[in-house]
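With one protein chain removed, the remaining protein chains of the complex are shown where they sit.
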Amino acid sequence: MTSERVGLWLNGGRGSVATTAVTGLLALRAGLTPPTGCVTELLDAPLPPWDAFTVGGHDIATTPLLKRAESLTRDGVLPPGLVESVADELAAVDAEIVPGYHPGAFTGSQQDAATRLTGDITAFQERHGLARVVVVNVASTEPPATVTHTTLESLEEALRTPGPVLPPSSLVAYAAFQAGCAFVDFTPSTGVALPALDELARSKSLPYAGRDGKTGETLLRAALAPMFTSRALKVLSWTGTNLLGGGDGATLSNPEHASSKSISKARGLAALLGEDVTAPLHIDYVPDLGERKTSWDHVSFEGFLGARMSLQLTWNGLDSSLAAPLVLDLARLLAAAHAAGRSGPQTDLAFFFKDPLGSTEHRLAEQAQALHRWARTL
Amino acid sequence: MTSERVGLWLNGGRGSVATTAVTGLLALRAGLTPPTGCVTELLDAPLPPWDAFTVGGHDIATTPLLKRAESLTRDGVLPPGLVESVADELAAVDAEIVPGYHPGAFTGSQQDAATRLTGDITAFQERHGLARVVVVNVASTEPPATVTHTTLESLEEALRTPGPVLPPSSLVAYAAFQAGCAFVDFTPSTGVALPALDELARSKSLPYAGRDGKTGETLLRAALAPMFTSRALKVLSWTGTNLLGGGDGATLSNPEHASSKSISKARGLAALLGEDVTAPLHIDYVPDLGERKTSWDHVSFEGFLGARMSLQLTWNGLDSSLAAPLVLDLARLLAAAHAAGRSGPQTDLAFFFKDPLGSTEHRLAEQAQALHRWARTL
Amino acid sequence: MTSERVGLWLNGGRGSVATTAVTGLLALRAGLTPPTGCVTELLDAPLPPWDAFTVGGHDIATTPLLKRAESLTRDGVLPPGLVESVADELAAVDAEIVPGYHPGAFTGSQQDAATRLTGDITAFQERHGLARVVVVNVASTEPPATVTHTTLESLEEALRTPGPVLPPSSLVAYAAFQAGCAFVDFTPSTGVALPALDELARSKSLPYAGRDGKTGETLLRAALAPMFTSRALKVLSWTGTNLLGGGDGATLSNPEHASSKSISKARGLAALLGEDVTAPLHIDYVPDLGERKTSWDHVSFEGFLGARMSLQLTWNGLDSSLAAPLVLDLARLLAAAHAAGRSGPQTDLAFFFKDPLGSTEHRLAEQAQALHRWARTL
Partner (left out) sequence: MTSERVGLWLNGGRGSVATTAVTGLLALRAGLTPPTGCVTELLDAPLPPWDAFTVGGHDIATTPLLKRAESLTRDGVLPPGLVESVADELAAVDAEIVPGYHPGAFTGSQQDAATRLTGDITAFQERHGLARVVVVNVASTEPPATVTHTTLESLEEALRTPGPVLPPSSLVAYAAFQAGCAFVDFTPSTGVALPALDELARSKSLPYAGRDGKTGETLLRAALAPMFTSRALKVLSWTGTNLLGGGDGATLSNPEHASSKSISKARGLAALLGEDVTAPLHIDYVPDLGERKTSWDHVSFEGFLGARMSLQLTWNGLDSSLAAPLVLDLARLLAAAHAAGRSGPQTDLAFFFKDPLGSTEHRLAEQAQALHRWARTL
């Protein structure tokens, strides 16, 4: 599949993660940077090369990629001088980003909205002669949503009536599948995690993966919690405080939106350590941190004969820098899965996600092994 | 093998780790504590039960176990009230601890010394009708030693001449093998890690394992370093500061002794991350910490497009509490290996050690998997 | 005044802080411990000696002091062996603790309740022939309360009607003043911080001090925030996470109760650094921590030419150990102030409090200097 052209369609194509991913893709293609942080470079698998990709997307924001990239340079996400080197290609990608779906600005049925979204993706695919397109959701986190329609039939009937039925992230997944695309949910939003959408993906033999990219505190927890269990040490409490600036911080300073993320994080910890661990978790918006995220975890555990011990972790990360290469990795992996005819949730990609769809494995090393095995079967 | 009696012979039988292990064994046997921290409880293998063990040992110290246990209670290693409950049994074990080998107090050939040590172990085995004995070295860390005799023949010839040829830890391993015992090196001392002693173990079909129990900072590193490599993140520096009180701290405040430990730690980090990581390491003696050990690690790493990020870890552990259950685990595992006729270094026990003899695997999860596989073959 | 007898009346006399203070007072008197943590030992002032004090109190709890002291020994607050040495004296103090005011269990007017409380204190004073009594509130933190009666006259009129007018902490202060006692508010509850109670204290020429003992995170902030301001460094954000076990943690896990404490803490930071510092603050209940309190502060600041820097603080304290000597200090200081005829809020005691009544000085060093100056004038 190395000679075919592949599309990467980013929902939220002008956000920090998307801008970093696109700028990085252009830099990789131009040989301006090594592929640090790109997990697919470690795999033994026939994946599309960096220069096979054409990028487009949806966004309700209008700030151009170039301007966003300059802001990310000031915040230490992008290295000085890079944006200037790829400015023309950034502008070309920006021209492929079309208005996204905004529930507040839309009056018809969601079916009409979906048809428009599907049409955008199909037109992109045809315009560039792409063998396939992978749609990745990197838009802002939504509050948790309740969707009562559990079959595709009842969902589609509801979509045809006026008024909102699906949250935006799920409408995007619906539109992606209707366009025959593989789908990746990189956020904790509802997205593809609905029985009716799973039914749709399987009926069209489309692969998907999600949910919520594992980029910071949860990555650490997935690596460290198994240390305690494999040593038969009893974790009593694992508390977390997350300080975020940037757009993500502003969104998550809304408790309703934050709850999607907190639920996703808590689920992983309980899966790793059991339900009875005290695990308060806070997300604070601290604007001066910019794109930096600082988290502090305090782990209290009991050892032999009841001895009390503790571990503290302070993580100082750049979320967009951690997320962007995974977005590119997932684009390559889902393109290959699509080419190989895989269908439904790709559970062996749990390595990438806080809340892996279809998988109960949360231990990082075991997830890495599953990924490597899966890649060899492509 | 569940009905046979097994011996556990502790070299350094009156130290903190030994005292904690013995007190804990007595508490487990009496049902006074759950087996928190005991890895063998997670394995699917025919291992000797806690009440199969009789304990004895060598030590040059004369402070009785009971007194040491009281001091460990004050330092938070043993829970209040436990020592009183097992005082009689502690005294019985103390009566089985005989004077160890002390190079400064010995004038004959080391062969004579070894013969005496072997005789002590054999007499213990016969006195208690033990099917087998596992010797575990938990004595104080020695400085690095140079031993030039690489064959068993040349070594034994040298041992018969007056003057020291082997460091004490290696003489103990030699004596253990001469007594037909399995051997575990829980310290970073030279111990069994010599070609001539490997030759001796194999010639007598005896299993052994080592070296340097992995109980704190290195345990964390073995769990976390693979997180970075599996995510293709580039670790630039990983610095460590260790604050130790207690007897271990006093010993390691001697730079010569500390160098054994530092070498052992550095080797693991280089194996996990490559040789070019800046990794200064300090061990400080801070008497007020008592049995507590506090370590601070600062990890600086590079992600996508050269982004700079960091992680800090503060570990607050009780080394004896972390080491003691592993000593009991290793006694059970080596007894089973001995019963199963295994010979030479048991490389699948790398999970337990900072510097695993015969193994290049330093990743904790992979070590845990190897241990579980190995246990199922017993 | 060194030969006179003085009373210390603890509201909440069976809590952790009171138990630690009483046990410590007995130990100091018996010469069993040095006065570590007692600030009055550093002062040049005629204060009542440790053996001048007789202790009594109110509490709605019935767990005896001795039992509470044993629990505090297990939690590391009291040293092993001490409680046994002072058991008889502890029992004697326990006999002086009478039932406190409990709004839910009381049906008459609050004036009747206050009369009973005043009577208890007066009887204690007469029974022991005490020259004066200092009442210290160390009961659990209440939620914020609104009291609309701003004059003593209107307050007393309201108190005579059935139903609650004052929160318990304020009723206790009212009763103390009616008994002619000096009063200390060691908690963030409303207590004495009401105009009508200030009027009462002044009318009776009684000194008082408060509010909310400064024992951990806020102590650190009072010491460190002036570092930034004196160096003209601009603090951008100062976030705090507090992990508490124990009874205090359980009380403060109730957000309504916690808000009293959070308000008190935030006020101090704003006074030190200005209103525009981002300062989210969390208090989490983590039962396994017992009496230990762990707090993490992250300070982000800007230096010359906009350079961004940070400081992190992890405090691991025993709140009762930090509070108890201050309670004893305040008993000595208020007794001396009472003897010297001081009246109203003793603003020069701001050193002891998170939210110092009558003072705008929050810088620790300046508070210490004011205390030393004040002491010399006694």
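Chains: A, B and C, in written order; residue numbering restarts at 1 for each.
The working rule: a residue touches a chain if its C-beta (ideal position, glycine included) is under 8 Å from a C-beta of that chain, and two chains touch if they have at least 3 such contacts.
Bear in mind the structure is a predicted one, so any value in this text is a computation, not a measurement.
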Candidates B:Ser203, B:Ser237 or B:Asn254 - the one touching the absent chain: B:Ser237
Contact residue for the chain not shown (choose from C:Ala18, C:Leu47, C:Leu65 or C:Leu78): C:Leu78
Hidden partner chain, touching residue among C:Ala18, C:Leu90 or C:Leu318: C:Leu318
Interface with the undisplayed chain - residues on chain A: 74, 76, 80, 314
Interface with the undisplayed chain - residues on chain C: 20, 23-24, 27, 33, 35-39, 41-42, 76-79, 82, 219-220, 222-224, 226-227, 230-234, 302-318, 321-322, 324-325, 351, 363-366, 368
Contacts of chain B with the absent chain, listed as residue ranges: 236-237, 239, 241, 243, 278, 280, 282, 284-289, 294, 296, 298, 300, 302, 308, 310, 312, 314
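In this section, only the chains that are shown with their structure count from here on.
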Distance from chain C to chain A - Cα centre to Cα centre, in angstrom: 50
Length of the line joining the C-alpha centres of chain A and chain B, rounded to whole Å: 44
Residue list for chain B, restricted to those that touch at least two other chains: 76, 314
